[in-house]
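Can you keep this structure in mind? I'll have questions shortly.
With one protein chain removed, the remaining protein chains of the complex are shown where they sit.
The block that comes next holds subunit A.
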Amino acid sequence: MSETVLTRPVAIPTIPVRTLLPWGLFGALLLLAIYFVGAEEGATSLIPGMAVHEWVHDSRHLLGFPCH
């Protein structure tokens, strides 16, 4: 009996996909934040001007994004 207990892995409770799915919306917001650091006012632009680009300029270069 003890052998079966040892060899059978106890399932780790998973978080159901249905619970996770709404959090995908928050994940999309996080991706938007990364977009603003990485690409806004470079290849594409949501906000007119160059203020965002200029403000995060050094981090954009150092984090490996194409900058200008």
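By our rule, contacts are C-beta pairs under 8 Å (C-beta built on N, C-alpha and C of every residue); 3 or more make two chains touch, one makes a residue touch a chain; residues count from 1.
Here is the rule we use: contacts and distances are computed from a predicted model.
Q: Name the chain not shown, per its UniProt record: "ABC transporter permease subunit", "histidine kinase", "CbtA family protein" or "Phosphoribosylformylglycinamidine synthase subunit PurQ"?
A: For the chain missing from the view, the UniProt record says "CbtA family protein".
Q: Given the full complex, what residues of subunit A touch the hidden partner chain?
A: 9, 11-15, 17, 19-20, 23-24, 26-27, 30-31, 33-34, 36-39, 42-44, 49-51, 54-68
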